[in-house]
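Please read the structure below before turning to the comments.
Every protein chain of the complex appears in place save one, which is left out.
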Amino acid sequence: MKDINEDIKWAQINKDVLRSMENPRMGYWVAVATCIAMVGCAVLAEIWQYRYGMGYANLNWPHMWDLYIATFIFWIGMSHSGTLLSAILHIIHADWRKPIYRFAEAMTTFSLMTAGLFPLIHLGRLWNMYWVLPYVSDRGIWPNFRSPLVWDAFAIGTYLTSSALFLFIGMIPDLAICRDNARGWRKKLYIALSLGWRGDDRQWRNFRRTYLLMACFLIPLAVSVHSIVSSDFAMSIMPGWHITTFPPYFVAGALYSGCAAIITLFVLLRYFFRFEEYMTLSILEKTCKLTFAIAMVWTYLNLIEFASTWYGHDVAAKEVLLEKFYGPYAPYFWMMMFCGSVMPFALAFRKLRRHIPTMFVVSLFLNLGMWLERWMIVTPTLANAYHPIAFDTMWPSMIQWAIVFGSFGWFGLLFLVFVKVFPSVSMYEVKEMVYHRRTAAGKDPEVVLHHPHRRSDDEPEPSGGTPPPSGTPGLEGA
Amino acid sequence: MSGNDINRRNFLKVMGWGGAGVALSGCDMPTTVTLEEGKETVVSYIMPEEYVIPGQGVYFASTCQQCSAGCGVHGRVREGRVLKLEGNTESPINTGKLCQMGQSGVQAHYNPDRIQKPMLRKGGALVEVTWEEAAAALADKTGKDSSLNGGRAAWLTGTVSGHQSVLLQAHLEALGSSRHYTHEVINNAVATQVNQDMFGEVQPTYHVTKAKVVLSFGADLVGTSMSPVHFSREHTKFRSAPRGVLIQVEPKMTLTGGNADLWIAAKPGSEGVLAMGIANELLAKHGLSGDALPGGLRDSIASYNTDKVVEITGVAKTKIVEVAKVLAERSPSLVLTGASTEAHEHGYQSVAAAMMLNVILGNIGKTITSSGEFPFPQLTAKRGDMKGLLAFAEHADKGEIDVAFFYGVNPVYTAPKFLNLEQKLDKIPFKVVLTQFYDETANRADLVLPLASALEDWGTHVPGYLPEDKIISMQQPLMEKLYKETHGLGDVLLSLLKMRKPEEYEGFADYYAFLREAFAAIPSDHKGGVGDEKFWMQALQFGVIPVNVAERSIKPTPIEADLPALKEDISYPFYLVPSAHLGLWDGRHANLPWLQEAPDQISKVVWGSWVEMHPKTAARLGVENGEFVRVESMQGSIEAPLYTHRGIHPNAVAVPLGQGHEEYGRYAKGRGVNPLKILNPVTDEKTGEPALYGTRVQVAKAPFDEKQKMVRFGGSETQVGRKLVASITADVFNRTEGA
Partner (left out) sequence: MSLQNILTNWSQYRKGHEQGGFHDYEHMWGMAVDLNKCIGCNACSVACYAENNLGIVGKDRFEKGQGMHWMRIERYWDEPNLAPGVSEEFPSRGASFLPMMCQQCNAATCEPVCPVAATYHTPDGLNAQVYNRCIGSRYCSNNCPYRLRYFNFYSYYDWSWPEPLNMQLNPDLSVRDKGVMEKCTFCVQRIRVAKDTARREDRKVADGDVYPACVQTCPTDALVFGDMLDPESSVTKLWKAHQVELGKTKQHKDNEELRGYRIFEGLNTDPCVMYLERVREVEV
């Protein structure tokens, strides 16, 4: 089974991708309206909470954190997939990533933009949120650099900037293609964004270097971001939070939920934009295998967390664990274990892997499991920490649910805008991929360069689509 | 003066020597910011009022009026408003400490539901009127030119003491009436009767600190019996090494029970039998002398052998033996009784049996001494009880009362349903309610007179329970009145008196003037050699006036206790325990949000009623914590959520007093249930005091009521293995910290 049909013409690639950006159908507008409605719910809930107090979220003593923080980690986690696919697979030359990394990167950026909202939403005094940042004030007041929440602010800020840059840089050659094919406001936008890309050797060389550098920079950053998020918990002294394995556990969970989300979006894009040629079943299968591997890592880390708690001497932590097993939140805990550790075995079967509707459903379950995981990290510990007088079971109010619900609308809205404004499949890299595959298959790579319908001779070759036809284009071109 | 038999008439005559009224001066309230009609008069601090130091609290002494214990308070006053009440260190009652009810006195004062204007019933509805109009109505109905037959006028009050009591008696006398009914739900009426019969005085002094063992038959010493803060102070001394032992026998754990070394749940009503059984053990096994007891009583004690007592009381034999042993070995001891023993059909006998233990144990003269002869009997507390309300209701029903004044009581709320009080009240043509709040009784009044709060009023008080150091406690205004058209009790009484006897009372401009005169009239041997003015200033400064008391000794005359067998009632298998707790008290504090939000000490429930039941009983009935149960007596039923805990006898269900108000302001209204309503008409046979704990009820599951659901503080009833409250034995404690 081939990852991609190597006979596909480059012009066809351009045409297919550019087509996906045009003429939104009715369904698109319905989706946009739904997302806006969801965001509207969240905005109303937030206005209410802002005006009348956090109490309406049913937050209480001792449940000072709940869905907001859980969903924050969920979105942060989801952001890791883009980086993983893009950066890690890029430097290990796994070229099957090429058709899908663009939307994965977009997903990274947008889920970060969603995640970043949650620490703000959950603040009691949202209007003072900038106090977490180290800005120079005449009173010499600084944030508390010992607090993991401050680290969070730095980590998320850095990660958001870097991944947005990474997304943008990787898009430049494609933006040039868009520019060459666009009219009206789009033309102006792409002219500005493509930064004068002409596709000459020097540009390609610089581009490759920058991209590689960004990829190398992003990998440790991504790992550290989720480690830092995990230190919100691991740095505390609460039983069930104060766990050494949390950083890798969080990173594994992050990659896991990210991969699951990639599968979801993969299926959606493939179906709606008819990207069957690019988002092939073979690539889906590879993604699924990767997801399965990560799921097993995650399961393993779960088990060692339980084991180390069980055999440790921290009675309180053990009780929290038992409460997870048997307590009021046990249904959610076991559902998380089922979705997170049992469901992925569906990915182990080739037949199921290749059945797209099944994969769609499974990926949703995996993501549900990952969301539950975050909730089960935050809440059972708060429900059963050290002091028994504060043992309490709490159910989040509609305000919290509305904001969590709305965050999906927000993410969806950003993504919907993205797929219509930017190419959601990397054209130049798919071309590269086709080129290399042809070479590898012993076919004439030059054939695909041929334009089936060239309009006129004086029209320039679409610049983005012409990587130098050497083995490692750009790097040693000049 | 103390030696003389001075009656009230003489006292008033003595007082009458003085001249014209004295202008309000001296220790008055700062008036920098007045709240009159919402206007604020800003006065420069360049010439500040006396005692107003911007930004600094100034303390004034007064007396707490939240219950009749009469604790001294210091009110912290800043910029003309009182901010906080603290204990008065000079008062021997509470020596600088204050309970939660006392702390909440400021909320009674600043309560948003206070009545601000008199209300007169016109055409069926109460309408706000001016004080002049109210006074005219009063004069019309009760003045000397009215058609009132003075003998048909009555006062129904709570416990009153001091000069307010003097004026009240004067008013009754001016009317030519002797109808002063006093009513308190939480009272010691049966015990005081036993004390009177046994020791010759209603309230001897109990020396908890001198006792090595305190055996309490339901006496909630640190809670609702007698004087909470005082006995809490005593408790601390009692518990320092060498540590005294507290044994509590009661059907439902009170706050004192929660602090007991041994808590025994006897069958409700069998406490007297237990006392007899312990007496039998003491006489038969420990060789104590029963010589002081009459022969009949000795025989009757001998008939209560331990096995029989075990059968009647349901208390384990080992416990009876142990209690007798510790009482015999550790002397002196102190045996006390409380509501759960007193308020039964045979309460008098049970109390007599318990107090008889003091005689056998030789505690009289050691831990129980005479309180001496208070030199101003006219000032001592007129204790309220339930039978006062019964008498009032009966006389009202017979149409013997034409005008009734109510003060410090809320009988429409506290009267059991069987009394049918509302209907009986309707037979009184003119009902005057003196109150701070629009309560259930005010709702049925013909005239409501808004009272100034305890922090705005003058007065003197003699605490209901007097410790060794006897005092009169001074009440003075801590700030200017919040509402112009409210008046203090003394002022109202004076104006009532002026309507009857203007010639005698016109001389007093107000109650303050009366008090000044009264203080001047106090014989000089009680003034510690200082002049009148200084004596007055000292009283204001220290808040207490020490009183010298003539010593007296007690010669007990034990009473033969004839304890009837407990009756079983198959259709009403449980005893209802209408328990009182420090907090809402008898319901008078249900409008204070701090106390509503302060968890009950034992059940930790807030803002509502609950039913306490033993888990075994609940399991038998198939009900669980938080579910609703219907508690039904022959008189009616109430529904409240269930709280199960082991600190209650399986034959008892406890419903706390305090909630179930139909009026009484935003914090109290429509909240919970009032167990007093379903009491059966059973009384203590000997004293006629209604037996509050003698009602039999049945219990069944009831539908859930979202509005009245139980809200409790705390997520866990146990320490789940954490070291939170660690305990050691008294043995170790005495060894390491013994003197």
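First chain written, first letter: the chains are A and B, and each begins at residue 1.
As a working rule, contacts are C-beta pairs under 8 Å (C-beta built on N, C-alpha and C of every residue); 3 or more make two chains touch, one makes a residue touch a chain.
Just so you know, these numbers come straight off a predicted model, no measurement behind them.
Chemist: Of the residues listed, B:N111, B:S350 or B:T441, which one is in contact with the missing chain?
Modeler: B:N111
Chemist: If the hidden chain were put back, which of B:I368, B:A598, B:A640 or B:V655 would touch it?
Modeler: B:A598
Chemist: Of the residues B:K122, B:K317 or B:K616, I need the one that contacts the missing chain.
Modeler: B:K616
Chemist: For the chain that got dropped from the picture, name the residues of subunit A it touches.
Modeler: Touch set of subunit A with respect to the missing chain: 52-55, 58-65, 119, 122-126, 128-129, 131-132, 140-144, 146-150, 153, 232, 235-238, 382, 385-390, 392, 394.
Chemist: Going by the touch rule given at the top, which residues of subunit B touch the chain that is not shown?
Modeler: Touch set of subunit B with respect to the missing chain: 35, 55, 78-79, 81-87, 94, 96-100, 102-104, 106-107, 110-112, 222-223, 228-229, 232-233, 235-236, 239-240, 243, 245, 247-248, 253, 255-265, 322-323, 325-326, 482, 582-583, 593-599, 601-602, 604, 606-608, 616, 645-647, 666, 671, 709, 711, 713-714, 716-719, 721-733, 735-737.
Assume only the chains that are shown with their structure count from here on.
Chemist: Where on subunit A does subunit B make contact in their complex?
Modeler: 315-316, 319, 386-392
Chemist: Going by the contact rule set out above, which residues of subunit B touch subunit A in the complex?
Modeler: 714-716, 718-722, 724
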